[in-house]
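Left out: one protein chain. Kept in place: all the others.
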Amino acid sequence: MIDLKDLSKNPERFACGHRLCSGCGAGIVARQVLIAASKFDVVITSATGCLEVSTTIFPYTSWKCSFFHSAFENSAATCSGIEAAYESLKSKGKIDKDIKFIAFGGDGGTYDIGLQSLSGAMERGHKMLYICYNNEAYMNTGIQRSSATPIGAHTTTVPIGKFSYGKKQNKKNLTKIMIAHDIPYVAQTYVGNWNDLMTKVQKALSIDGPSFINILTPCRLGWNYKVQDIMKISRLAVDTCVWPSYEFEKGIYKINVIPKQKKPIIDFLKIQGRFKHLLDESKSYVVESIQQYVDNEWEYLKNVSTNTISY
Amino acid sequence: MFKEMIEIRWHGRGGQGTKTAALLFAEVSLGIGKYIQAFPEYGPERMGAPVQAFNRISNYPITIHSGITNPDYVVVLDSSIIDSVSIDAGIYYSSKIIVNTSLSVMEISKQININPEQLYVVNATKIALEFIGRNIPNMPMFGALTKIINILDINDVLSIVERKIIKKFRHKPEVIKGNLISIKRAFDEVKN
Amino acid sequence: MIKTVSKNGKIMAKTGNEAIAEAMRQIEPDVVAAYPITPATEIVQIFSQFVSDGIVKSKYIAVESEHSALSATIAASAAGSRAMTGTSSQGLCYMSEMLYIASGLRLPIVMTDVNRAISAPINIHADHSDTMSVRDSGWIQIYSENSQDAYDNIIQAVKIAERAMLPVIVTMDGFIISHCMEVVEVYRDIDVKKFVGIYKPKRYLLDIKNPYTLGSIDLQDYYFEHRYQLAKAVVDSKKIILDVAEEFKELFGREYDLCEKYMIDDAEIAMIVLGSTAGTIKDEIKKIREEGIKIGLLKIRIYRPFPVEQVVENLKNIKVVAVMDRSDSCSGAFSPLYSDVVSSLYSHGIIDIKVVNYIYGLGGREINNLHIKNICDDLNKILLGIEKQPYEVKYVNIRKK
Partner (left out) sequence: MINKKIKINNERMFVDELITGDIVDAGTSIYFKTGSWRSEMPIFDKKKCVNCLICWISCPDSSIKISFDTKNITNVDGIDYDHCKGCGICASECPTKSITMIEEKK
């Protein structure tokens, strides 16, 4: 259980004055991760993307800890290089502090262009936490589809049109791919549950080895919802089971949030502009197929999970 | 008389130690104070495929970095490649060719149409099998070249080679001995 | 016996790759991240054996690509460690994006590039297309003529990089040097360690008491200033390179400069070249000189920053010059080295000199004394007015009907 009162006593490490959109989920993720990591000294790396460009516009930076960015596709490789330097300097007695390493990337920089770099770093076993703030499209460049974009969503590179209902393919299940790397800790969480999110970050940082957390991070611009509804929307993703909150620790699956009553996927879709066109009668077959996909994945997850732990 | 620079071409098959022989020849020559170069035929080396390696030996620093087109010495580790590879490419009137074969100079000379006076033979395979126990003819051919090139003292060669391979075969003294004997044997047996 | 130049040096037989690995063992960087590629693989292979045997305390990251190799090296350098990498050809192309970032962030990384042609068609042999493709990336580029050069250059590169706060790439020709065993004088470990010293970065990411952001985004208001800073640093690094060469000479006895002059002071015709071919040209020049032809060579050692002043100084009295490029710009507007030489001359008002561009040796195509002799004959004919200066690029040793 996260004790906010206790954590609030640590100095804030994510400064105000950044230029993320009003109500941006990435800002919430970055803050909560840093607050959860309060008791550690950290070095942060980030892939190019909204979070990076909006928080480090020269000569302003919102990071009060060491922060490094070099390119789009290499957040994990970059983090692994810093970790290796740390190990080297520590073994030579040039550094004595304990430092944790956290890499950030959006879904574009993680699912797509950065996948190779991520896979390599995880396989090599660097002691680092990779955080994907997943807003399900290339938002920084103006809402283009990524392999994290769900079926049926409108994006500017697969727009809806006379012959298109948006993206035709299901999103890639990156969390499963990371689980297949057999690293000590993999988790999925979401912006609407600070307790779940921060507990997972703390858990990941306590582990001796690589860890990965995939955080569903609604984007007001790309998902098109009312700005203050961010928490509600991401909770709906969990309640409809389209984005289950679960973790994979040392070979064991645990579901962390079981919805009291599993809601139909339409509840999640109907409050977002990116899915609005699916509400039309003629597209009900798309909604049905999404429901089918969600049901299958949820059943699979329930089957592989040995127990349930909620935070 | 020592030319300003001697150029050597080695022929063999991938896995027979062709490149190793050239590298070792360079190291031994360096050991007696010569300037050296040793380089393989550039490219991926594949087991069994014909390969080449080269040496330059000089009393002066070698600055040249082109391939060797007119070798002074050609060393053939495996006579079975004679049909498929032009071992006489670029040779001139005073080039010398040393072939690992059980055949005589005259027989080889007919086979590849080379002046028998430029040709030398030694049965390095037989020597290798007898003293090293494997058909790796590079060491005996090394000894044969030492004899024909006549710029290195065989005793220097033996002691330098011993120093070079002693590390690799520390636990197999018989291999070291076998190699040294095979070098000396080929040195003695190579003939025109 | 061959005499050493340095008091405590040791004469050894080493290939270019072995010489670089040996230097890396002596430098003992904190982090090396690399990915195998022919013909540079041997370097990291030998080095990782040093790591496995505990001979060096470096951390070796066997990354999954060249892009990650340089990314991790950049990060390790930013973190405050001395970091090195190495690659060739396609690997350098794949790193290309990160090369610009390394220099933009002013990180003193040292890399070896074993020069190899760029695909397609795929080819593993020497030419300079790879390093030429990133010549404007803000890295210092040092070309090596032989294994000794490669060894000496990489040792100097560490010091140059850290003093100039710029990344340095040391190159040598694939196979021709990388796989050619030659005489190399290796210095004592203790002397090399003393020469390179201990790396003390001013600011580094692991200095968590003094946190900062590295790699921020510049908008229109700052990008230009930062790039200007970089360009100036590269140009100003000439002095640092010369200072380091001077210190190197003091400790090890070998002399280095931005360029190397060979019989050029009284020459009427000259050749300019990078890398291993310089040695072959020297060999041929010795012979040509015996015929009474006044020919000389200017070998460019430091290609970036380009030694404009030295090129002008050494060419100003030459009548006909052959600029030898081992890469092609495919532009009809001449090749990289030629463009640099001609703009250097023109900007200094030297315009009554005939400069001919020769492209040679692409994909490892043989260049030997005979080819050089032919070029010399061409130049001589232009000198004597028998032939006119050609208006297009000349290709050496290419099969044409």
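In this document, chain identifiers A, B and C correspond to the written order of the chains, with residue numbering beginning at 1 in each.
In this section, contacts are C-beta pairs under 8 Å (C-beta built on N, C-alpha and C of every residue); 3 or more make two chains touch, one makes a residue touch a chain.
None of these values were measured; they are calculated from a predicted model.
Within the full complex, the chain left out of the display contacts the shown chains A, C.
Among A:T55, A:T175, A:T189 or A:T240, only A:T55 touches the chain that is left out of the view. Touch with the chain omitted from the figure is made, among A:C24, A:L89 or A:I143, by A:C24. Considering A:V227, A:I252 or A:I309, the position touching the chain not shown turns out to be A:V227 (whole complex). If you put the missing chain back, the residues of chain C touching it would be 104-107, 165, 203, 211-216, 218, 221-222, 225-226, 228-229, 233. The chain not displayed touches chain A at residues 4-5, 8-9, 12, 14-28, 31-32, 35, 55-67, 194, 227-232.
FYI, only the chains that are shown with their structure count from here on.
In whole angstrom, the spacing between the mean C-alpha positions of chain A and chain C is 43. With centres taken as mean Cα positions, chain C sits 34 Å from chain B. The multi-chain contact residues of chain A, meaning those touching 2 or more other chains, do not exist; every residue touches at most one other chain. By the touch criterion given at the top, residues 41, 43, 45, 52-53, 56-59, 61, 63-71, 73-74, 77-82, 84-89, 91-92, 95, 97, 99, 116-117, 119-121, 123-124 of chain A touch chain C in their complex.
Partner chain A is touched in their complex by these residues of chain C: 30-31, 33, 57-59, 61-65, 67-68, 71-81, 83, 97-98, 101, 105, 205-208, 211-219, 222. On the chain B side of its complex with chain C, the touching residues are 23, 26-27, 30, 33, 35-40, 42-44, 61-67, 69.
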